[in-house]
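Every protein chain except one is present and positioned as in the full complex.
So that you can tell them apart, the chains are marked A, B and C in the order they are listed, and the count of residues begins at 1 in each.
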């Protein structure tokens, strides 16, 4: 029986997909405002926290990206607020990489209560890759490791 | 010669439109991140700063709104980042009230350099009016002062 | 043999001391500044996070305190910075309640690396109890539950 190396390799890649979990924590006191609930700007920060966690769990921590001289600025961010989060309430952020093409990608987010029965907010950020001079970078040829991780996790549904 | 009270009154209102100016300040050190530029979440906060300034100049400070038991939560926020703002760089935020219907409104924003030749970012927030129990409020009947100010400044172009 | 209820009860209280653990997390990207390290103001926020965690673990979450109409403002805060914390670096905050007298208390903090071999920073906050009108409150008579928890955990050394 003949086994094609390439299929093995692709199977191995599939097996190598780490399980990735939603990002969870509680809202801090200093994140609330005088309305008594978390200030809306902080959700944009929670998106980032979950993005960092997602990439870390995927085996490509931001530090590793930045150590290669690559930065990942935010091109746009948006959030729709559905239900307020109060002080010390636990939330989970569910990020999903979408529309990666080597040059740009988007991440969508849902912020939910711990058992995913209340949607607090949902949103999206768009990003590109740039070098230290803020010039856009195509990752496929120059940074195959980065390309590979994003490519494998496009559309990946994180576990709650 | 007959003068209609109503027309006088409407003319008076037009004359009463305060001149409103763009919101200006410099970026703070603590607003930067390790990329060396202002962290993207802060633009959402700058939108709010300009919103507060806009309403204050329009004669309806947030405190006056909140003193009546009315809060103005954010339903959604979005920002597109065009050019990074660095530490201590001056910027102007140009807000514009849009689509006010007594119940909800939107504000669009441009963040520009002092002489308005560089667009740093642009975005939009959507808001509604709620009471202390977070129930939506129609302002037209119950809060005519609030209604009136928003209504007069819909589409108003602030001065730079 | 006679057993005094009171001594039993006091013994039971001692046994009821929950184990409390240091507060741990990683530094967020947005907590860094253009120097490339965590901005010094955030350590003051980390103190608060650890304070909230300490009280929660002690069985007296802030929400429970505030639900009784009691607030715990900060009278003073101080921090000495020893070694910078970088993005995504894990740290532990070790809080200790000191000098509680029913009216006021202090908490000292050490921020260390995960295995407690590097001291990143140390500091102190002082607090009092006030009612919703910001008037100072003596907890011993009016809020014995609050008094009791603080009293039991004065000098308590949290586990790493």
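Details
Basically, a contact is a pair of C-beta atoms (placed from the backbone, for glycine too) under 8 Å apart; a residue touches a chain by one contact, two chains touch by 3 or more.
Keep in mind the model is a prediction, meaning the values are calculated, not measured.
Touch with the hidden chain on the side of chain C covers residues 35, 40-42, 44-45, 48, 71, 73-81, 84, 134. Residues of chain B that touch the chain left out of the display are 25, 28-30, 45, 48-49, 52, 56, 61-63, 87-88. Seen from chain A, the chain kept out of the figure touches residues 29-30, 32-34, 36-37, 39, 41, 87.
Keep this in mind: only the chains that are shown with their structure count from here on.
When chain centres are defined as mean Cα coordinates, B lies farthest from chain C. Core chain by CA centroid proximity to the global CA centroid: A.
With centres taken as mean Cα positions, chain C sits 39 Å from chain B. Mean C-alpha position of chain A lies 31 Å from that of chain B. Multi-chain contact residues, meaning those touching two or more other chains, occur in chain C at positions 29-30, 87.
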